[in-house]
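Heads up: the structure comes next, in structure tokens.
Only a single protein chain was left out; the remaining protein chains are all shown in position.
So, chain A:
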Amino acid sequence: MSTGRTEDADGVRTLPRTLAEDLRGRDDAALSALLRARPDLVHPVPADLSQLATRSSTRASVIRALERLDRFSLQVAEALAVAADPCAPQELQALLGVDQDPDVAAAFDPAVAALRDAALVWGEPERLRLVRTARDVLAPAGGQPGPTGLGPLYADAGAGLSPTRLQEILADAGLRSTHDQVSALAALSALFADRKRADALLAQAPEGARGVLSKLTWGPPFGATPPRAVRAEDARTPVEWLQACGLLLPAGRDAVVLPREVALHLRGGLAHRQVQPVAPEVRAARTVDPEQADHAAAAQAFTAVRTVEEAMDLWSTESPTVLRAGGLGVRDLRRAAQALDLTEPHAAFWLELAYGAGLVAPDGEVDEHWAPTPAYDEWLRRPVAERWLLLARTWLAATRVAALVGTKDAKDKVLPALGSGLDRTLAPELRRDVLGLLAALPRGSAGDAASLTARIAWQLPLRGGDLRDQLVAWTLAEAEDLGLTGRGVLARFAAPLLDDDETTTLSRLAPLLPEPLDQVILQPDLTAIAPGPLRTPLAQTLAVAADVESKGGATVYRFTPDSVRRALDAGRSAAELHAFLAEHSSTPVPQPLTYLVDDVARRHGRLRVGAASAYLRCDDDALLDELLADRRAAQLRLRRLAPTVLAAQADPAAVLTQLRTMGYAPAAETADGDVLITRPDARRTPPRTPPTPVPDGPPPVTTGLLAAAVKAIRAGDRAATVTHRAPTPGPLPRTPAAETLATLQTAVLTGDAVWIGYVNADGAASQRVIEPVRVEGGFVTAFDQVHEEVRTFSLHRITGVAELADDEA
């Protein structure tokens, strides 16, 4: 792999001076390892190695790379960040305490190699260098202590001390006085690098000083007490003595800081209180008979498919509306949960899963509703194992986290199911990790949740925080619900999914699923019991003709007058129902059930309801016969309801007009059956009083007010017509984006001012002279010389950048 040395064209080995040169020296395998470890660098493919180096050093990319490190690699990087740059391996090993723990020693080289592979560390083996951005992230300069909790070096912390004060400190610390600030601080630094001398100094410390130091040793290194410039002999408190001897230095106006050298001395040279070189072991919570676990998982897988099916069937007829902001209303979720006999979080989980699998979606109408998609019908036709596979595949890859439904986002808004704000990029990766860890356990062992959480926390220390730990718990629960695990054990059929081997999964799962039945048990209490899953046509018919009373391994259906009526409404006849029951019952059909069907059928349809817009009645059936026969009346769509009554589909006024044109003299009827008398009078309201005016106008204008108004208008007008100063003429600088970035980053390092072309949010182009301070996350923070203030510029709005001619700077 990479050696840290570069061979140039002449074959002469030279030391890499930059990351780019280091990368240039790596072989193809090492480069592809880098790109595999940091896929973000491939999008888009960098033009050359310099660009790769630049891109890999951007803050966003570095943070991403750091997030992928396990706990120990991260600790190595953290130690490197507080060590000298470049750093000898021995120094780094000392910071990690290699000699105290053989595990650390064993893990050290692989960890450094991993960091080097990820291009976070470069340089030759004896001179390890952490990428500068990583250093800034892990050991930020200024107020924020890094993850190691170490304060700034003497050289930085003491930079603000006055020479006189520095002399006093040197004297109290028992060091030779020197007037050069740099060598004075170096002397202090050297004092604490020397165990014996440092111990000797600490031995003189007054009582309580140790206690103060121990509070700050492991960070944060800041003490909230106003710094005091006292001499050792005047010190009245331990804190004052520590300040007098330079063990604590001022940090701003009201805090003191423990310099890094001192802290390291107190820590015995270690960067971390606890180094975790070995991944925590995943313990088995219990062992289960693997067969039983597989059966339990398969049963759950079957339930999963059935639950989604039930949910979709429910929404086929009662589709809830889509919230205006997208998602499903809380009430609709509750209703679905009740109808499906699930808790709300469970209902949310299954609905999210169906949504993720493309089985349900908004229907796109003006008044939008959630409804199953055509893909759902397709899905229904597949065998159960394949149906489950789609759900499992969806879940493994989903970034949407159903467990977040009902929690509140940063704006304190409740997150709705099927809405936005549920995506967590960590979720799919973590699910695979958790299942992978379960797969690694001995067969039949259920993973212990706490140890899994600890292990995942070790693997992904920088990812997610609380969310990560919650996700582990959710993953375990959801895997159980989905049937990937049975009683906490990863099912044998689920394991191949982790390697995307779906064929094996299907072949292992299918035989475990219960065989659909074609028979039910009919009982005299009007229940039908399906002692297992039913074939779809039977299940569908039963679902219409009877109500489901309980679900699980079996299904209990109950026939009620209502349910039988429903079947009759759906177009079945009593005879069909009898035949259906007789065919599918493994026992004789009980007499009360037969009676019930007949009894309901007897009453069914005795009353008929239809819609008509108007009716015609006439005591003379012959006249009605005549009307029905008359083709001119066809447009009224007359139908005979009784010998003396016709129903019309046209409204009464149209019927009247048509009948009159046909030469009849019909009379209109009121709702009570009286003849409606149309009055010839024009329409009039009852007596009304006219509205009284409501005084709401402006009060009368006084002369004084008028004068003042005119004056104000004149002033405004003058202000508007004054000509504005024209912007600086000249063309905007134009440079390619990569060059813009590189130039700006250089300018940050050199502190030079540059000339940029900038297009603001309204599209107006302008030129500015800026001194960039920081380039990160697509923004440049810079001092704008034109406006004399610090501003943030979007990188993508900078048209180009040019260095200033000397006279301009």
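As a working rule, a residue touches a chain if its C-beta (ideal position, glycine included) is under 8 Å from a C-beta of that chain, and two chains touch if they have at least 3 such contacts; residues count from 1.
Keep this in mind: contacts and distances are computed from a predicted model.
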item	value
Undepicted complex member, UniProt protein name, chosen from "DNA 3'-5' helicase", "Septum site-determining protein MinD", "ABC transporter permease subunit" or "Cysteine desulfurase activator ATPase"	"DNA 3'-5' helicase"
Residue of A:36, A:215, A:535 or A:603 in touch with the missing chain, whole complex considered	A:603
Residue among A:327, A:421 or A:486 that touches the chain left out of view	A:486
Selected from A:133, A:459, A:527 or A:799 as touching the chain missing from the view	A:527
Contact partner of the left-out chain, one of A:407, A:507, A:550 or A:635	A:550
Sites on chain A contacted by the missing partner chain, in the whole complex	292, 295-296, 298-300, 303, 341, 480, 486-488, 512, 514, 521, 523-527, 529, 531-532, 550-554, 556, 587, 590-592, 595, 599, 603
